[in-house]
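A single protein chain has been removed from this complex, and every other one stays in its place.
Think of it as A and B in the order they're written, each chain with its own count starting at 1.
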Amino acid sequence: MELVIDRLSKQYGSKIAVDRISAKLGKGVYGLLGANGAGKTTLMRMICGILKPTSGSVSFDGIDSEEEDFRAILGYLPQDFGYYPDFNAYDFLFYLSSLKAIPKKEAKAKINELLEVVGLREVAKKKIKTYSGGMKQRLGIAQALLNDPKLLILDEPTAGLDPKERVRFRNLIEKLGKDCIVLLSTHIVSDIEHISDEVLIMKDGSFIFQGKWNDKESSLEDFYLSQFEEGEDSE
Amino acid sequence: MLDLRDHYDKIYRFCFYKLFDKDLAEDITQETFLKYLEHYDFSSKTETLKYLYTIAGNLCIDEFRKKKPESEENIPELIFEDNTVEKMSIRNAILRLSGDERELLLLRYANEVNVNVIAKIKNISRFSVRRKLLLAKKHLEEELRKEDAYE
Partner (left out) sequence: MNRFERGIKESFSVPNPIKKEEFIKKFPKPEMSLSKFVISQIPYVSKVTWALTILMFISVFLAPRILGVKVTWFISGLTPLMALLAVSESSRSQKYNMAQLEASTRFSLRSLLLARMLLLGIVSFVLIIVSVPLGTFYGSFRVFETSLYVITPFLLSASIGLYIVRSIKGNNGFYMVSAISLFISLIMFMGDKYFGFLFLSVGVKYWLMLFMLLLVLTIVESKKLLNNTEDMTWSL
């Protein structure tokens, strides 16, 4: 199981949002750290195949990100998502199941299981417009898992979660990381410190650090901040 | 959702440990999937798995009827490419188990098939599956002890 990112770039006019990023990711949890505007979302969208890169490619076990087979093993949680009016959690998940080509009977079992996992079973029949931010986020996580993805891309998944939900989420991600490739982005260092196997720090479209984080030397937070101070000094 | 690649490997493994012939095992795996195509409209994963393993099992039995395979003791180790001592001893012990017990262990631990699904495949209760698994493990332990005794 391997995700190969090969010299991926995205350019808008003269602005380079993602600058020739390459990486090979195997099973495990990868934390993508970076300030807003560093290019994290753009990178994630290209990995998902939602955004066409200017150059470079992404493939999972040889399957290119533009192919249907790639999307079949993909689970994506965008930073922000909506819902069709009057949908409740069930409607939402059944709808996305139909788009993920999951037959109804199978979808039903999976949906009930996932609602239990994210703790939305009791409110599943209520309309999404009544949900809190944290609840909606948990629903987003559930939909990403509908098709038993091998590649999970989560963009700021912990935003809006309260501490208890955060812990639950971390446990879930830890478990998932054993059997799939999880890439999650955040600008909250403590999230990553606890669950990632490897850390990827992004700045101005490139990776300035990529690898395992060795806790003994210094805290990730200090290192992270220092990178940004350095950047400012050089300007 | 049926992951084709994953299940190809699993059915192939299942057939290999019945026929001990990798080309034959692969042919039967492909035939199983082709038959799956004819009836694929299963709504549940459990049903799909049951179908795959049942068909593969039946096809293997047909092969047995065509020609008797070498008795399991004579299976050349050459066909296994990874022969660490530890693996070899467990494998030898496994090969000495009955076909049924070996199949059960393969399904549960190597192919990670759910107990519920195994029960459906074999048409017995979950309780029986668990009991037989325990027995199979016990027999395996006994065979392993015999291995040690030789060394």
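Note that a contact is a pair of C-beta atoms (placed from the backbone, for glycine too) under 8 Å apart; a residue touches a chain by one contact, two chains touch by 3 or more.
Keep in mind the model is a prediction, meaning the values are calculated, not measured.
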Residue of A:3, A:74 or A:111 in touch with the missing chain, whole complex considered: A:74
Where the missing chain touches subunit A, by residue: 45, 48-52, 68, 71-72, 74-76, 78-85, 95-96, 98-101, 143, 147
Interface with the unshown chain - residue positions in subunit B: 2, 4-5, 8-9, 12-13, 16-17, 22, 25-26, 29-30, 33, 36-37, 40-41, 79-82, 86-87, 90-91, 94, 105-106, 109-110, 112, 137, 140-141
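In this text, only the chains that are shown with their structure count from here on.
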Centroid spacing, where centroids are CA-atom means, of subunit A and subunit B in whole angstrom: 37
